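For this view, one protein chain was removed and the others were kept in their places.
As written, the chains take the letters A and B, and residue 1 is the first residue of each chain.
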Amino acid sequence: MFIQNAWYIAAWAHEVKDRPLARTICNAHVVLFRDKATGKVGALEDRCCHRGTPLRFGEVVEEGLQCGYHGMVFDCSGTCVHIPGQASIPPQARVKHYALVEKDEFLWIWMGPAEEADTSKILDYPWHNDYRRWPHKHEVYHVKADYMLMVDNLMDLTHLGYVHKSTIGGNPKVHVDAQMTVTPKPTGLHFIRWMLDSVPPPSYVKAAGFKGRVDRWQEFEYVAPGCIIQWSGALDVGRGAQENREQDGGFQLRLFHGLTPETDNTCHYYWSTANGYRQDDPEATEQLFQEISRAFQEDKGIVEGQAAMLAATGDKRLVDIVSDKARVHMRRTVHRMLVAESTPKAAPEQVAVPAK
Amino acid sequence: MFIQNAWYIAAWAHEVKDRPLARTICNAHVVLFRDKATGKVGALEDRCCHRGTPLRFGEVVEEGLQCGYHGMVFDCSGTCVHIPGQASIPPQARVKHYALVEKDEFLWIWMGPAEEADTSKILDYPWHNDYRRWPHKHEVYHVKADYMLMVDNLMDLTHLGYVHKSTIGGNPKVHVDAQMTVTPKPTGLHFIRWMLDSVPPPSYVKAAGFKGRVDRWQEFEYVAPGCIIQWSGALDVGRGAQENREQDGGFQLRLFHGLTPETDNTCHYYWSTANGYRQDDPEATEQLFQEISRAFQEDKGIVEGQAAMLAATGDKRLVDIVSDKARVHMRRTVHRMLVAESTPKAAPEQVAVPAK
Partner (left out) sequence: MFIQNAWYIAAWAHEVKDRPLARTICNAHVVLFRDKATGKVGALEDRCCHRGTPLRFGEVVEEGLQCGYHGMVFDCSGTCVHIPGQASIPPQARVKHYALVEKDEFLWIWMGPAEEADTSKILDYPWHNDYRRWPHKHEVYHVKADYMLMVDNLMDLTHLGYVHKSTIGGNPKVHVDAQMTVTPKPTGLHFIRWMLDSVPPPSYVKAAGFKGRVDRWQEFEYVAPGCIIQWSGALDVGRGAQENREQDGGFQLRLFHGLTPETDNTCHYYWSTANGYRQDDPEATEQLFQEISRAFQEDKGIVEGQAAMLAATGDKRLVDIVSDKARVHMRRTVHRMLVAESTPKAAPEQVAVPAK
């Protein structure tokens, strides 16, 4: 059961050009395409209403998306606008459509009723539009795990010292002992972790040339159901990092994590890395991307193993520990949203009016 | 649920030589073999009655088919005729057998009770025995779809302009606008489509050297449950194609399509192509076969996609259109046969006799 009335990332915008792209999202079979005339993107159920053929086999024509089997054409609203050899189009000849919005290099899809989609609720990620200050690269991974397990992963950073010990992790103790401040937010939660006066990990030294100890931070904002905005970095001790992190001469990066459910047991992991320390060096942007790729493959590996084990054994007998704080808060947020969504809203006429 | 009391193609005759061949047909596990002495073919359940071992692991011996595990031998009727080291054979030592007939290069199997198999009901395909007039080649594809979806495909030829646009299709409008005459038959249906005074597709021109417009036909006979006999061709406009298609100097081919259910969601597609235009040129026969192979792979691809989508979403909310006419008739024929088969026949003694 997934939250339906929410924006999920359906694809990277550049993935949808002149050919339809099929993607399963929250167990729904969706096909994305880009209108030939306007360049606007549309999302339909990937299933022609004639014989159930996936529309992904079709092609984009002037009027919309044409089924590749017998040629019916559908516009962005799912309305059939052409049946070959047939003048009249029956009203039931239509496929389901979804609200789809292109923004900040993403295609955002609303899985609930399209008419209830509120574009003001789409998360902002302005750094994707600033290639000068935040040169970046992106990727999408297919992960064989419930998307919640991937969000879990990002809510408990003590895993860095174990899962990523050979890549970005460094000393486990540094992560375990980090000062952690969790702040609930209407749309999810925020946390920041400070590793003050600590030894920078080798990758930080390599990137920014630190000579001594640093004040290091990891700032995360979780926006339900599936997005995490991360800003990590370090400045030399004494430069007042806690007061002002927007200084030159240190190390910093931004990571975007977008988890979109595919099925109950699989998800899409959209992520980008932005280089905030050597912006004029494309090699630095590429190296950062490669290093994060290796680390995220490690996350994918262990979470897929976890998912398979939970599927085989059920999720009984699990024991929360201290480092689960943000993770547990995140889970409660999602649970609340699911409950709210499944609770029928009281209609005005159902409100009891006290007798005078 | 499949029609049981019917002849299906079990294999191409040449596929069964000196070794047993296993094939699943209508969810039944069948092994085919050829008797060493007589050359007659037999079909048994592919499961030894001793320990359930597939008989396909065995070998053909003088007395019949010998299990490859502990050596029991079964004849074409499924009777065990030898148990190593054991003089007496218990009567329950037998496996199910099926009626199997070799005819016109096919092995035809009757999936109902063998004693009810009526060989006079086997379809005739004499062109397979005439290599001089109709040189031909054949193939069998494994298709991940209910066999009905493959029959559907052949009942609505408007798909040619979309599915086969890069191979045999040509202009969609030609197929959509063809004159179509559907005629019910006791065993299925017949239809013929005329594209009079039309531009021949490139492959026709290449094959037969047409200089101008042609009268082109596609004639199909569907014989339930799974066979379709196709005769297609074209003659120059003015040669009276509608009165007499058996003329030299044009283009014509015969295609045989035999769909045999494997499981509820998979089938075997037996097909042959016969060259009726340049019979003395083996290269023409081969080219025709290659071109049709490419087209049938396209059919297989889109129908497998359709089958997967229907399996994932159910077959609700489908909308019939005008081009479905022959397809709907075919479906009704099969439905009637299934209903008839599942309706118990009234036994004479059960007929109520009115009281005098």
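Here is the rule we use: a contact is a pair of C-beta atoms (placed from the backbone, for glycine too) under 8 Å apart; a residue touches a chain by one contact, two chains touch by 3 or more.
Source: prediction; values computed, not measured.
Visitor: Just one of B:Gly39, B:Gly85, B:Pro186 or B:Pro344 touches the chain that is missing; which is it?
Guide: Considering all chains, including the one not shown, the answer is B:Gly85.
Visitor: Based on the whole complex, identify which of B:Cys49, B:Leu100, B:Ile168 or B:Leu189 touches the chain you can't see.
Guide: Residue touching the absent chain, from the options given: B:Cys49.
Visitor: Using the document's contact rule, name the residues of chain B that touch the chain not shown here.
Guide: 29, 46-47, 49-54, 56-58, 66-72, 83-86, 90, 92-93
Visitor: Applying the definition given at the start, please give the residues of chain A touching the unseen chain.
Guide: Residue positions of chain A that touch the missing chain: 152, 156, 158-159, 161-163, 172-173, 176-177, 301-302, 305-306, 308-310, 312-313, 315, 317-323.
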